[in-house]
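Take a look at this one; I'll ask things after.
As you look at this complex, bear in mind that one protein chain is not there, while each of the others sits in place.
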Amino acid sequence: MLYDVQMTVNGQAVSGKVEARTLLAQFIREHLRLTGTHVGCDTTQCGCCVVHVDGVAMKSCTMLAVQAEGKAITTIEGLAAEDGTLHPMQQAFRDHHGLQCGFCTPGMVMMGVDIARRLPGADEKTVRHQLEGNICRCTGYQGIVEAIIDGSAKINAVRS
Amino acid sequence: MGEFGIGQPVRRKEDTRLLRGRGQFTDDINLDGQAWAAFVRSPHANALFSSIDATAALSMPGVVAVITGEDLAAAGVGLLLNDAAYKNRDGAPMHKPPREVLPRRQARFVGECLAIVVAETAAMARDAAEAVEVDYEPLPAVANGARALEPDAPRVWPEFGTNAVVHWEYGDAAKVETLLAGAHKRVAVDLVNNRLAPSPMEPRAASAEYDAATGSLTVYTPSQGGRRLQGNLARLLSLPVDKTRIVSRDTGGGFGVRSKMFPETVAVAFAAKTLGRPVKWRGDRFETFVSDYHGRDQVNHAEMGFDADGRIIAMKLDTMVNVGAYLSENGLRLPMEGGGRIIPCVYHVPEFYFSVKPTFTNTVCTDTYRGAGRPEANYITERLMDKAAEALGLPRDEIRRRNFIREDQMPYKTHLGFTIDSGDFDGTMKMAMDGADWNGFPARRAESLKRGKHRGIGLSVFIEGAGSRPVEGMRIRFEENGDISVIAGTYSHGQGHETVYSQLVHEFLGVDFERVKLINGDTANSPKMSNGTFGSRSSMVGGMGIKQASEVILVKARKIAAHLLQAEAERVTFAEGVFKANASSITIEEVAKAARDPRRLPEGMTPGLDEEVTFENDVENFPNGAHVVELEIDPETGIIELLNYVAVDDCGVVLNPFIVHGQVYGGVVQGVGQTLTEDVVYDASGQLLTASYMDYGMPRAAHMSHIEAHFNVVPCKTNGLGVKGAGEAGACGAPPAIVSAAINALWDYGVRHIDMPLTPEKVWRAIEDAKSQKAA
Partner (left out) sequence: MHNFNYHRASDVAGAAALLKDVDDGKLLAGGMTLLPTLKNRLAAPSDLIDLAGVSDLKGISIEGDEVVIRAMTPHAVVAASHEVATAIPALAALAGGIGDPAVRHRGTIGGSVANADPAADYPAAIVGLNATVVTNQRSIAADDFFLGLFETALRPGEIITSVRFKNPSRAHYLKFRHPASGYAVVGIMVAQYASGVRVAVTGAGPSVFRVSAMEAALDKSFTPKSIADIAVSADQLMGDIHCSAEYRAHIVKVYARRAVEALTA
């Protein structure tokens, strides 16, 4: 049987018919064709699929699409401005070489934005621990950690 | 050339796309009318079977087809490639088993593909794959390489009567034994180079479509460059090479493993061709763990003899390498041709004996993984040097200093026939030690001890052999819209080629950095003579291709400029993209535009300024470095915390420090993973116990300290750019440095050896064992 789902994704109201077992990540990638959200593991460990659900970072591979009914989802595609100007966290990743192959990157950036929201001014050690659920195989994390510290400073400077 | 030229820390062009979720990884591509594939995989490490019954599966909703090895054989699909040809010293050839894409009678490792199931959706395909019945007759299996060499071990290939692929030897064993026996000091190590899962973050995937009208096949897959896959696949499916196209738009990490042709890719392509509709397969992480080739898995016994001055007189090395159930494309070669490029590394060793026993086991194959033989070789020599320091009563840096290959010995021919052109090993070591405040360590150690922690400092000096042979094509094309396209057979999957190649074109031709575009990852347009990106080769082979193509372009462009400026070619100068003669000038962009128009060219000149060259590299380059690590060990738990990591690398001329540093950081953390957390474990029956990130210890951000990286630039003398590869050095330097530091921390207990990975329990046990030995 198929279920109707409605939610807001990157500010747009969307709807679809899905199987109960359809994961949110699958719905985003295959129904909405927003392929920036990646799936890198089967065990909720790697974090490539992190999106924001009502403003909070969650792993979209471990959430059913039907569970997102009525929620506001932000994916990596929803961060940059419409004219293409990068979000401060995206820009920080570029400035600090926080990505190489780019596969873990969307989840890392979404987690980075979430860390900036929850822990303004977090130091290196804190950021490293906050990345417990995001795996990168290319960068050795150094650029990612620097990027999140810098991106967070810029985001919070704008906010305050 | 200002802010975008060689040596500048230019921000990456590819980032803006990848950061916005606009990458195009294989699973992001959907083909009209595609069906989905799933695989039937063996749950047994060794099992005969006589039938694969798909009746139930075929009756399930949405199932299109179930294809087995019998179908492939009937269609004449060939065997997977292995062209290694090693011999035993008595001249007997190596054992070389055939490898069917989907085996028809026997499965030889857990996860081996036996059938491909195609259905309307991925979930339907997977449901149906579970319903395929295979009448397995399980057989005894062997997974451990050393165990496989015991006389009573189950045979992976009974027809060979042994699990040894070959016994390969270099050097004079008797002579080396005599020298070792007579040495002032003789030291030995027994080491494990633990088995690793390369684990790119993008799980493996493949999609294929076949156009019956034109007889052409297109396969979308992650790769490290499609040309080798193309030739391989065309041969397997009996297709013309030019009708077989491999496309990799973005690839989520390579590390060596993505350069191989896997059975799944062939099966997906065959299914698409046979069924006449596109077929897509997205592997999950479990499948990636069981079927991606693994890395390392060596057991080494090594010895060195020293004279009274602490100089090496001879070395011997016995290596067992577990190659898995079959021979993969390169797995067998790694000790001899990967590590063999450099062994015995940065040291002058007058006499050397080297014995390699590659061994079949009931595990997935091993093959290239970041460093591919070189991290193993450096780990072995560096552990020997630490042993020698103890035996001779010398500091760890001093024993190394006395044995380094010196610059006045270069070019230095290694035992296995390679030539090290350059390197300042002593200077690099000094930089690393100074950077880490080596001399200030005792005070820090004392401070740690006050907190109940044992602090250790470790050092490694290593060398790498980069820039694999033989050739690499490169094309530069001037587009009508003013863009300059670089069309490469190398393939960027994280290395930032789009940026670095743009810097080079900007440097050599003076064109606008922003107007240079990279086209790669598609055999439909890449240069014919190309091999791809692996073995830290692209800076040299890609960079030199651009340099040579630019030089040819400039010769012609100068003639055209002279013609247009009405001057003699010799009197035309060229700088920053502008040709000048007398008082007039013309830009290279204008020359390129004029070059399209035969009327504006010197008589008889062929129109166009585009150029393709094939760079032939018959010599490797030798990146090297010294890493110093400081760590603390909690003696009650064995937990190791990295505190400081200083990496000094000689990557020759650095094209973009921003990007090269990134390569170093990434390599170092893969080395940290090997040393502290990563280990592929099969149980005795051949079941893979580490098939998810719940069990396989990927290094995370918190496992690592900040890395301080520096360069000691010693330009390579054998290529025109002076570059040395950067991709694999970090993975060579980290394991010996960290192990050295851990042993240093535990020195007073009497601990002298712990095998990688240095898990808390192993470290704790080493301390407890040493304590009880002392007490006894």
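Which chain is which? They are A and B, in the order written, and residues in each are numbered from 1.
Definition applied: a residue touches a chain if its C-beta (ideal position, glycine included) is under 8 Å from a C-beta of that chain, and two chains touch if they have at least 3 such contacts.
Just so it is clear, the model here is predicted, and its values are computed rather than measured.
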Sole residue of B:G78, B:G697 or B:P715 that reaches the chain not shown, by the stated touch rule: B:G697
Sole residue of A:M7, A:L32 or A:M58 that reaches the chain not shown, by the stated touch rule: A:M58
Chain A, residues in touch with the chain not shown (by the definition above): 1, 3, 19-21, 23, 42-45, 47, 50, 53, 56-59, 61-64, 66-67, 69, 111, 114-115, 118, 130, 132-134
Touching residues on chain B - with respect to the absent chain: 123, 127, 130, 286, 636-637, 677, 679, 681, 689-690, 693-698, 759-761, 764-765
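The rule is short, and it goes like this: only the chains that are shown with their structure count from here on.
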Intercentroid distance (Cα basis), chain B paired with chain A, Å: 29
Contacting residues of chain A [partner chain B, same complex]: 19, 21, 29, 33-43, 45-46, 48, 75-77, 79-80, 84, 86, 90, 93-95, 97, 99-106, 109, 124-125, 127-129, 131-132, 134-145
Residues of chain B that touch chain A when the two form their complex: 11-12, 14-25, 27-28, 30, 123, 199-203, 250-255, 284-286, 493-496, 658-659, 661-662, 664-670, 692-694, 698, 700-702, 704, 706-707, 730
